[in-house]
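Every protein chain except one is present and positioned as in the full complex.
By written order: A and B. Residues from 1 in each chain.
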Amino acid sequence: MSTQIKLRHCAKTFADGTRALAPFDLTIEGGETIVLLGPSGCGKTTILRMIAGLEFPDAGGMITFDGDDVTRQSIEKRRVGMVFQSYALFPNMTVAENVAYGLKVNGVSAAERQTRVAAMLEMMHIDMLADRRIDQLSGGQRQRVALARAIAVQPRVLLLDEPLTALDAKLRVRLRTEINALLRKLGITAVYVTHDQEEALALGDRIVVMQKGEIAQIGTPREIYRSPKNPFVADFVGAANRLAGDMRDGRLHIGSQVFEAVDGWNQYNDMIDKTGPVELFFRADGLSVCEREDAHFTGRIEAVAYLGDKQRLTVSGIGPQAMMIDTHADDLTAVGSDVHCRFNIERLAIFPAHDADSGAI
Amino acid sequence: MQRDAKFYAQLLLTIVLCLFIVVPVVMSALAGVTVNVFKGLSSGLTLRWIFQVWDLYAHSILLSVMIALACLVVTLVAGVPLAYVLVRRPGRLTRIFEELLTLPVAIPGLALALALLITYGGVSGYRSSWLFILTGHVLFTLPFMVRSVAAVMAAMDIKMLEEGAASLGAGFWRRFFTVIIPNAKPGILAGALMVVTLSIGEFNLTWMLHTPLTKTLPVGLADAYASMRLEVGSAYTLIFFVLIMPLLIAMQALAQRGKRPRKRTDTAEDTL
Partner (left out) sequence: MSSLHQIKGGRSRPSLPSFMVGQARPGVGSPAILALLLTPGLIIVAAFFLIPMALVAMRVANGPDGFATYFIILTNGRYFASLMQTLVMSAGVTVTALVLCGICGLFLVRNRFAGRNVITALLTLPLSFPGTVVGFMVIMLAGRQGVIGSVTDALFGDKLVFAYNIAGLFIGYLYFSIPRVILAVMASAEKLDPQLEEAARSLGAPTWRVIKDVILPGLMPGLISSGAICFATAMGAFGTAFTLATDIDVLPMVIYTEFTRNANVAVAAALSIALGLLTWAVLTAVRCFAGNTATSGTGGGA
């Protein structure tokens, strides 16, 4: 069945002495899709390449597939399927030859090869492209071929390195849905690297957020989204608005406003019991437009972006920086007018102020 | 990165190949300043041979430099516009012409020289002047200039640049000299270095085309190898090396510079 992957005390220092990864442990359950999320240079690709066998961990690290030690095994022995950002399709072979390549290398007979390739191409909806050359394919088609080629060998693990980055936005969403369905259907253990939080939330059973060679947080999409563990994660998963405040007597003070502590705040921080300056992170849905009498804050609309299903307002006058606030598409908004809004208090992420200064980008 | 037996085997082969190239160069350079090669370096060092070569062949060496520069001028005037048309107007006719143009590289210089001799051998004033040799050199080097310039022009999206300039009101000649030429400069420079080096070293054609009064550097070399003592031949070779080395170094530096900016944009993309 699906392979469980364990990484123990894995660290990576490159030849020139730079530390790519601090020692970490990670267990990926059989059949699970795990997404490594982070900005470029955070070490996510290095983890993927370690699992693939393209990089080896520093001495002391260990990688096991279902308990088998594969730490020093090279990639060609590991039976991993890999999908690359640039697709890495062989330009000197047709689509069918690309998909057949792994089978051929592994000594599968020509007859069986043919049936399996045909089935693979059909599953990926590219059977009509079988005899095409690679340079005749569109980006989306190439990505399907790359997936088919990786899956055809029935690998123990499927590794995807930013597979959708090179595609345009619309196609990205469509292929994301297809990859999701495919991974569920195959039940294969998959590791998916991306810097796109939306992709991570949509695909991952669990998400590993990486920051500067360290794991910042591991959790389900919901946990990562709702309860970021530190300012970096909050910022990276899209909490663009920030406000400064104070914690006193278990209450949150922002300017003249005082809020009672709420469940769901700071699952990971014990800020509630502490006293001192704090920094608040929240998304565009953390504030909502309301009537004057219900308002916590009043600001001025600087700009309006019409997004179809909603409008995104840029509002000044609440904190030192402008805020992003979403409102109904039909609400009347005018640049320059005042807007009243209230906190959706359970949507805040709250961290000690010095943390926020040093951690977030 | 592990360094195994395979690494060292390849390194060894590379070093052997490198020695194969370098040892004779060093030996001939040394022989050129040795008093007596048969006795070896212990016989002492001298510049005597170099001076002797200069006395005998200074005219050939200067003639070669002159022909190389003249060849450069002609290939620039003919080659750069040619490259532009080939890149800008791809079509069947231009492709045939391009093929035709590169033929002098594939066809042996000897055959080319023979053809020139048969055709123009009777035109006495022309046959006996250095212009006759220049003709052969231009024929041989023109494809290199065209290809070098065309490669750069093809890579720089010349159409967009030109349309940009045209939208700002620049007429054709203005665009040609202020937009196209400056942007094709790396290709022109590389082509120019190539043309000069090739012309200075050209022998196949020149040997057939030269007269006793129009001996070029390589012709003189062949002469020295055949009829002079080893030290003189070596000294002459040394002079040739000294002449050609700056050109080679410039070419390599140019190739290096061409590589770097591309890398820079790569990393810029990466951080986006």
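Basically, a residue touches a chain if its C-beta (ideal position, glycine included) is under 8 Å from a C-beta of that chain, and two chains touch if they have at least 3 such contacts.
In this text the structure is predicted, and so the values were computed from the model without any measurement.
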item	value
Candidates B:Ile61, B:Val138, B:Met153 or B:Ile188 - the one touching the absent chain	B:Val138
Given B:Leu11, B:Met66 or B:Val123, the one touching the chain that is not displayed	B:Leu11
Among B:Leu56, B:Leu114 or B:Ile181, the residue in touch with the chain that has been omitted	B:Leu114
Hidden partner interface residues of subunit A, rising order	52, 54, 74-77, 79-82, 84-86, 88-94, 96-97, 99-102, 104-106, 110, 113-114, 117, 133, 149-150, 153, 159
Touching residues (missing chain, whole complex) on subunit B	1, 7, 10-11, 13-15, 17-18, 20-25, 27-28, 31, 37-38, 74, 77-79, 81-82, 84-85, 88-89, 91-94, 97, 100-101, 103-112, 114-116, 118-120, 135, 138-139, 142, 146, 159, 162-163, 166, 172-173, 176, 197-198, 200-204, 207-208, 218, 221-222, 225-226, 230, 233-234, 237, 240, 244, 247-248, 251-252
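Simple rule for what comes next: only the chains that are shown with their structure count from here on.
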item	value
Separation of mean Cα positions, subunit B and subunit A [Å, integer]	54
